[in-house]
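Removed from the display is one protein chain of the complex; every other protein chain stays in position.
By letter and in written order, the chains are A and B; residue numbering begins at 1 in each of them.
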Amino acid sequence: MTQSVLETRNLSKSFGAIKAVDDVSFALQKGELLALIGPNGAGKSTCFNMLMGQLKETSGQVFLHGEKITGLLPRQIWRKGVGRTFQITATYSSMTVIENVQMALLSHHREIMRFLPYATRRHHPEALDLLDMVHMADQADRHCAVLAYGDLKRMELAIALAHNPSVLLMDEPTAGMAPKERVALMQLTAQIVDNFGVSVLFTEHDMDVVFGNAHRIMVLNRGSLIAEGSAEDIRNNPLVQDVYLGGGSVFGADEEVLDA
Amino acid sequence: MKLDTFLRGLLGSLALSSLFLGTVAYSSDPIIVGEINHYKRMAAFAGPYKQGIELGLEEINAAGGVDGRPLEFIFRDDQGKPGEAVKIAEELMTREGAVMLTGTILSNVGLAISSFAAEKGYVYLASEPLADGLVWGSGNPYTFRLRASTYMQAAMLAEAAAKTDAVKYATIAPNYAYGKDAVAAFQSALTALRPDVKFVAEQWPGVFKIDAGAEVQALERAKPDAIYNVTFGSDLAKFVREGTDRGLFDGRNVYGLLSGEPEYLDPLGDEAPEGWVVTGYPWYDLKDGPAGTFVSAYQARYDDYPRIGSLVGYMTAQSIAAALSRAGSTDSEAIREAFEGLKLSTPMGEIEYRSIDNQSTAGAYVGTTTVRDGKGVIVGWEYKNGADYLPSDDVVRSLRPAD
Partner (left out) sequence: MELFIAQILTGLANASSLFLVACGLSLIFGVTRIVNFAHGSLYMIGAYTGYTLMQVLPGAIGFWAAIALSGVVVGIVGVLIEILVLRPVYKAPELFQLVATFGVILVIQDVALLLFGPEDLLGPRAPGLRGVVRIMGEPVPKYDIALLVITPIVALVLWYLMTKTRVGVLVRAATQDREMVGALGVNQAWLFTGVFALGSALAGLGGALQLPKGGADLLMDFNILAPVFVVVVIGGMGSLPGAYLAAIIISVLNVFGVTYLPQSTLVLMFVVMIVVLMFRPYGLFGREEVAGEHGQVGEPERPIKPASFRVRLVTSIMLLALAFLPLLGSTYLLVFLTDILIFCLFAASLHFLLGTGGLVSFGHAAYFGGGAYVAALLITYSDTPMELTFVLAPIGAGLVALVIGWLCLRLTGVYFAMLTLAFAQLVWSLVFQWGTVTGGDDGLVNIWPAVWLKPTVIYFYFALIFSVCGILLMRHVQHSPFGYALRAARDSQRQAEATGIDTRRIQLIAFGFAGFMGGIAGALFVFSKGSVFPNELEIARSFDALIVVFLGGVKTLAGGVVGAGFFKGLEETLLRFEYWRLLMGLLIIFIVIAAPEGIVGSLRKVGEHLGLKKAKDQ
């Protein structure tokens, strides 16, 4: 087996006495579309924030192409080729759609500290290509504050792809979207994975989205990975069924699940 | 405010119109003097001062003006900002046709105008500001000063202090240039007369931000024989109240710079301190001579009693009329030369603008405070001639930059 693109080893995070993420180890392979699911409060976002350097881990490591990246800042991790989208969109609301993308390109080309050129004239074709990839080219010059939420999500995807990332982290990419849009966005993502060989790790609530597109699925509950496998495996896993359907609530003290 | 002034201001503000009026062709009849002051920021002081000027002008013009031409002042508010005052000075001189400048109470504004006047070759009579720098450290040939300076008034109090047995002195002064100058002047004048005195505490409350209780405690802690006070206005009121309540002034000599001026003493009402030796203005006791004439003329004109500012304003108008008359021209250089060594009679007696440092010899009244009919007054006062409280000519020459 080739070296994995992104790997965590024994990643843990505690907030006081609460273990939000407990000893999580997994690996993302090249070209893989990997889903991380779990009920609310299972630790998905905490896990994500540690991968991106936004939260400092309590213990454990994260490796990118075999290189340790724990302790690095978000912007440093981004430079190493990790892109991300946010659960709640984070966009530059005073700019146009294409300027949002150009911003990421300017950063990628290390032109942030330049005072002379007009920013809007830099990397315009490249930005347009990226927008085209997410079917947003026709909206390039619109003010992004007036966009529909689904369009913002797609724009964010274009931003995340601006620096040719090898890994893409997507935190609930379809949250807040209409069901139809969700499927379309995930199909788009799957397409990009196919075309560019990007590896994607995403969290998701919508099981249709997950089971329809993910190559592999991991289930997190109360900070621990409880299952991993194909869509079929996960569907038939009794533990997972218990978490999602049974009494396996987040803070219910059901020790059996944890010990399993 | 007149409509045409408003319109000119409006046009000036638009500043893009080529219709700009520029120098309006004034009738060349009156001689115009530009007066800049902090009418809003220091309304309590500037009001009586302006009334004094206006009384002076009425008398001068009734007597035929200056060489047959009426004397007119243009009064402008500078918000107490030096930069604004400089701009207004320029406007008064170049657009309103003023022949010279006067005004300000705050020393820093006075210094700003003074520097500007010297640069442009305009004459400036600093009427009220007290800073020694105006005629000494930052002095220049174009700036003259009417009122007895910080140094002079402090020296008068030091003279009185030197006659007592007190050895340990504490000082309290607002934490800015005036306060520091006043303390330094008192210390040097007193030490010169009485080398044995010691200064055991120096308190520096922020101006108009006094924490009176704490200041009184700190002074009490130093156990001085005598206290020298420079605070004024609302600070003085708070200081006197806390000090009296806590017994700070019991059995101690207190010297107060300007504390006896009606501007500062009157707001205290029957809580005015008793037994302080202060500089002030006993208008209520001035019945005879030029001093009394001014008081009755002022009271008749305004149905109000004069403050020290009124007197300074009146003497400002007198000084300028005398200088213009002596100059026989409205040319700046002629006015400047006329001011040098100018002698004139005022309610304070004869004063002279010394040619050595452009400081007038106007003095101050020194007396002891007491409460009479529910009001603070000074008694046993004496008029001290300013000429007697200035340093020797050699010292003055060393203080002044070369002209």
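As a working rule, a residue touches a chain if its C-beta (ideal position, glycine included) is under 8 Å from a C-beta of that chain, and two chains touch if they have at least 3 such contacts.
What you are looking at is a predicted structure, and each value in this text was computed from that prediction instead of being measured.
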Of the residues A:Lys13, A:Lys44 or A:His163, which one touches the chain left out of the display? A:His163
Which one touches the absent chain: B:Gly83, B:Gly328 or B:Gly380? B:Gly83
Touch with the omitted chain, as defined above, among A:Lys19, A:His65 or A:His108: A:His108
Given B:Arg69, B:Arg95 or B:Lys168, the residue that touches the chain left out of view is B:Arg95
Among the options B:Ala44, B:Ile356 or B:Val379, the absent chain makes contact with B:Ala44
Touching the missing chain, which residues of chain B? 1, 5-6, 9-10, 12-16, 18, 20, 22-23, 39-40, 43-44, 47, 76-77, 79-83, 86-87, 90-91, 94-95, 107-108, 111-112, 114-116, 118-119, 131, 133, 138, 175-177, 180, 201-206, 208-209, 211-215, 217-218, 221, 233-234, 237-238, 241-242, 245-247, 266-269, 271
Residue by residue, what part of chain A touches the chain that was omitted? 52, 54, 73-75, 78-79, 84, 86, 90-96, 99, 102-104, 106-108, 111-120, 122, 142-143, 145-146, 159, 162-163
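In the analysis below, only the chains that are shown with their structure count from here on.
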Rounded to the nearest whole Å, what is the centre-to-centre distance of chain A and chain B, using the mean of the C-alpha atoms as each centre? 74
